[in-house]
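Just one protein chain is left out here, and the rest sit where they should.
And then subunit A:
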Amino acid sequence: MSTSNISRRNFLRAAGLTGTALCLGLYFPASSKESEVFNAGDEEASGIELNSWIKIDKDGKVTLVDHRAEMGQGSYQSVPQILAEELEVDLNNVNIVFARGDKKYGNQITGGSSTIRGSYKNLLKLGATARVMLIQAAANKWAVPATECYAESGHVIHRPSGKKFHYGELVETASKLETPKNVPLKKISEYKLIRKPLHRQDTPLKTNGAAVFGLDFRLPGMLYAVVERNPRLRGKVKSFDDAAALKVPGVKRVFKVQMLVYSTIREGVAVVATSTWAAMQGRKALHVEWDDTGFEHLSTAEIYSRQNQELQTKEGLSFRKVGDPDNLLKNAAKKLDVVYETPYQAHSAMEPLNCVAHYQDSKIEIWGPIQAPDWVQDFITTQFNMPKDKVIVNMTFLGGGFGRKAFLDYPHEATLISKEMGAPVMVVWSREDDVRQGPFRPGISYRAEGVVDSGNISAIKFRMAGQNLDHWQGGKKDKANGSTTEGFLEPYFKTIKNISFADVPFETPIPTMWWRSVYASTNGFAFESFMDEMAHAAGKDPLDFRRQYLPEDRLQRLINKMEEVSGWKSREKNGGYGVAMTECFSSTVGQIVKVSKTAAGKIKVDHVWAVMDCGWYVNPDIIKAQVEGSILMALGAATIQEITFKDGLAQQHNFYDYKMPRITDMPPIDVYVMDNAEDAGGVGEPGLPAFSPALTNAIFDLTGKRIRKLPFDMNAV
């Protein structure tokens, strides 16, 4: 049943005002951060919109809504795990459904590792409110005080008599009750589900082919399209010859399509056919002439030589400054002054981009691997001038996202093609499209200067030069990149008395966007490599050096944990140990990497110890999996992957030249999750940034060689 974008009357009918289901939703008042819980009955009275996370039918079947995308990070498990805890239902017996894009769910963009940290308080409250109402309903039916009743496993039980109702028997009564305010929430020590390493509810679907990813979605009469897009983003179609393409059996039509990448039009020629393969064959037979004039065609060498040059000659836009590092640097007898370089990357989610759109005169419906269904709904509404409630955006499972599927270009293009065809169409991106067309993670250069005085930091100055994602989204050109310090631990600003960060503006025509952990993924390498260089210059143990500058209890505990689990204190001198610590989306992660050299002279990662402090958490096994995956992704980006450009074109094509780490590259990893009751931080991304500096710091420890440019070849250090 759909509960979004339907008329209020239908909603009331669907949601159970007729007494067939208890349906709770959150209302997010624009003006306040506090949300109120209402049941469906309140909508009439207060005239507000609402939607549902929890639905219980008369047979007791519980349906829980995952309002965020499931792209591997575990929302399909963790959102219901929170709801079920307070609702007191057995997670193995609930039905889990994805929400559609709808502002009733608040912010749905599954990015910034925000699902749990952004929603957990509301989800707890929703579950608890439903439980309290069900208990009250039972008490009313039995005419006993609610305090004599409790909820367990989808039932309300009357303690003195042992009588019980299943939730289905109570929904009708409960749905007529007034929604209680300020319901009591459990203490952490009372949790039965939260903080437990429960098996994920989506695993069975992912071991027998049942999970429906975007590419698996089917509609009757659906056509398949591929698009020959200009890989230079700004190039225009001068002409195209479709004669041979149209002769390919199954190919229906060939036409030009213009989609938006931010506010730039990307042109392409769509080939629409009866199967993916026919469309791909048609594309091969297509000949397009491009007009690639009017913008610069850059090479990788040009990009880095320019941005590195800027770092030597410009101060840039100040982002943050404490004390007066410039003065100290000017007068220092000895200083460190180094440049770090990080590469462009493609996202390369295992499931290539795709989207199904069905444009009809009266409505547009979209299905796909979509990280931001609410953004897509807003965007399509504007682009096609359709009432918002007639734009329905559905999420399938995502075969990985990493930020790329939080974009609007591919649903836009699919809708344009469906409109042109007057039929439902799936647009399939090839692996080559994914690798070559971006938007990419920008490759950033950093200049780091520092002064050490009698074993202590006296000044640090960081400057970054690289493409600023803010600029694609209308950010002001005279403002420093909003993520200039992303990844850096905030407490350093208190203990390092002279420190500054600046962004030296740099632009290219190459499209760029967020990639797992965003700027922390590159900043972290520069910040934590430099911290290691400073520790070395100060003649201090690199872990103790961080301990000295991070006096907060919470961070001290994390450092102690890293020290303990890795055997840091008893390690061999120059035994190949490296450390790094980064902050990302409100979580701190410390990693210790141990490397050695093989007989053949190749660097081998012997072990990784990762400690995650994400505060309040839901499922420790999912956290471990996310950190393992983040480390592997970082290993690939640090050692084997780079998108390079020549004449404005990405030079890589597919997994044979944009290589992925394999099972043989996977290092042993131990992940530890800190136990505390602090506010929740992110999980999906924060495990990534610390790995590459911990690795290169370990290599320095072993070999004395400082690696300042990624990627580097582990076979040739």
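By definition in this document, a contact is a pair of C-beta atoms (placed from the backbone, for glycine too) under 8 Å apart; a residue touches a chain by one contact, two chains touch by 3 or more; residues count from 1.
Everything below uses one rule, namely that contacts and distances are computed from a predicted model.
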Looking only at "(2Fe-2S)-binding protein", "Glutamate/aspartate import permease protein GltK", "Cytochrome c family protein" or "Tryptophan synthase alpha chain", the name UniProt gives the absent chain is "(2Fe-2S)-binding protein"
Looking beyond the chains shown, say which of A:G629, A:G648 or A:P711 touches the absent one. A:G629
For the chain that's not shown, point to the residue among A:N95, A:S161 or A:T203 touching it. A:T203
Out of A:R159, A:K192 or A:R218, point to the residue that touches the absent chain in the complete complex. A:R218
Spell out, residue by residue, where the missing chain touches subunit A. 70-74, 197, 199-200, 202-213, 215-216, 218, 224, 249, 275-277, 280, 348-352, 397-401, 428, 430-431, 621, 625-626, 628-633, 654-656, 660-664, 666, 668-669
